[in-house]
Structure formats: structure tokens, C-alpha cells
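Omission of a single protein chain aside, the complex is shown with its protein chains in their original locations.
Our next item is chain A:
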Amino acid sequence: MKNKPKIAIFDFTDCEGCEVALVSLREKLVEIATETEIVNWRLAQKKADDGPYDIVLIEGTPITQTEIDTLKFLRGQTKILVGLGSCATLAGIPGIIDKEARSGWYEKIYGKDYKPRGIDALPLSAYVLVDYSIHGCPVDKSELLRVIQELLAGKTPKNPGYSVCFECKLAGNPCRLLDKKPCLGPITAGGCGAICIKGGSPCYGCFGIRQDAQVDNLVMTLRKFSDPAKIENYFSMFLKKTPEYKKLFDNKKERNGKP
């Protein structure tokens, strides 16, 4: 009998919501666990085998030195390394804090004598080669399933080439931009089913900026009805540690408020 692929799931600093999404696959998760061997998953089991692994899924931001070291070690232990969720793929919400702002806030929140663990919130790709990114805050359940199934079938999964707008139209939502409400849908990779817009919220880009996105054109459109602070507010939700954000906004003042 062919050996089952060995999967390991690790989490760094984050909310663990993407692992909860994995559990929410319910019957499908049982199928995955039957087709494979989940040899390491702290949230779900004590069994914690050392590598080598076939597939490693990593959720969260490597924010402490231990996490950075673990990440680099895991890269050498696995054939395929997959980022699970926006914290891992973009730095996401933890990335809102700039490295330079951290020390002042540590002192304010924890006092002078505290020895902080966190260094900087950056995506996995700041330290290692990532084979595939499952974006989303949290990840979309069907997208998660698609990627895992494709990986198990030996395929190289691809990000959907279309934007959130494509799925938003399919969902029949009224366009926020036409209503003069900011939205990052046009430049954001699809795969989420436009779930935020369906619920009445904007797209803040948690699936990452799609290939060949016309970021400058969207910014020009947004400027017609939003002030610069508002535009930056939208881009700084999940995309603060991306090159696009840096290009658009990084020549400006202190952005994390003062303690």
C-alpha cells in the first residue's frame, strides 16, 4: 500500500480562526484525515511527530524569535509549505503595528520591566519560500478544501485569477464604488465569494492584491469621494506589510497612534 502523505499543521501568533475554519469542514476534515496522516497538530491532538513531512500548513504570523526559528526549521522539514490565512500570507491584522511603534506600546501596556517576545509582524514569505498561500481572514472553507484536495492530488494549486468584483457581481451585491463607498474589491484576489460585501461590509483586501491589479487606478477612483486618510485606512487593514502599501503611503508620518 502506498504511504499516506504526512501533513503537519502549525500555528504562530494569531487568532486560530483559520484552524477553526478547518475544523468547520466537519465531514470533509474526516475525509482529509483518512486520506492522509495528520502527524502533528497541537490544537487537535497530542501526537506531534517530528519531520520530514510532505505538507506543512502554517497559520499565523512569525512574530517571536522562537517562531521565526521554527519556521526556518520547518522549511527544511517539508516538501510543500503552505501559508494558512492572512496573518501567514500577508501579516494581516497583526501587521497593522509597525516595528518601530512596538517598544513604546510594550512599555505602555506591560510596564518598563517587561521583556517583550514579539519582534515584528511579517508574513511567512519574509523569512522562507512559501509554496502556496491560502489567503483570507479567515480562510474561505471551500477555497481551503479546494487547495488541500489539489495538493493531495499532486497538482500545483493556483490562486483564482479574477478579482473579488467578479464574485461580487455573481452574488448580486450592489457595487459599493458606484454608491461612493470605498472598497478594495477590484484589486483583491477572489476566492472568498465576496462574503464581506454580502454582509454589508467593504472589502479590505484580506485575500491579497491580485496579479496585474491596477492599484493606481483604484486609488484615483477612491479619491473622487474619499479623503487620503480614509483611503489609507482601507489599505492599512490587511495590506500594511505589502510592497503596494509601502509604495502608496510609506513616505508619511507616524501611523500607529502614540501610547
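FYI, a residue touches a chain if its C-beta (ideal position, glycine included) is under 8 Å from a C-beta of that chain, and two chains touch if they have at least 3 such contacts; residues count from 1.
Keep in mind that, in the parts below, contacts and distances are computed from a predicted model.
*Asks:* If you look up the hidden chain in UniProt, what protein name do you find among "Alternative cytochrome c oxidase subunit 1", "Response regulator receiver domain-containing protein", "High-affinity branched-chain amino acid ABC transporter permease LivM" or "Hydrogenase"?
*Replies:* Options "Alternative cytochrome c oxidase subunit 1", "Response regulator receiver domain-containing protein", "High-affinity branched-chain amino acid ABC transporter permease LivM" or "Hydrogenase" narrow down to "Hydrogenase" for the missing chain.
*Asks:* So one chain is hidden, and I want to know which residue out of A:96, A:152, A:175 or A:219 touches that hidden chain in the complete assembly.
*Replies:* A:96
*Asks:* Would you indicate which residue among A:117, A:169 or A:246 is in contact with the undisplayed chain?
*Replies:* Result: among the candidates, A:117 touches the missing chain.
*Asks:* Would you write out the residues of chain A that touch the absent chain, in ascending order?
*Replies:* Against the missing chain, chain A presents residues 12-21, 23-24, 26-27, 29-30, 33, 38, 41-48, 61, 63-64, 66-67, 92-94, 96-97, 101-102, 105-106, 108-111, 113-118, 121, 137-138, 181, 195-196, 198-201, 204, 233, 237, 255-259.
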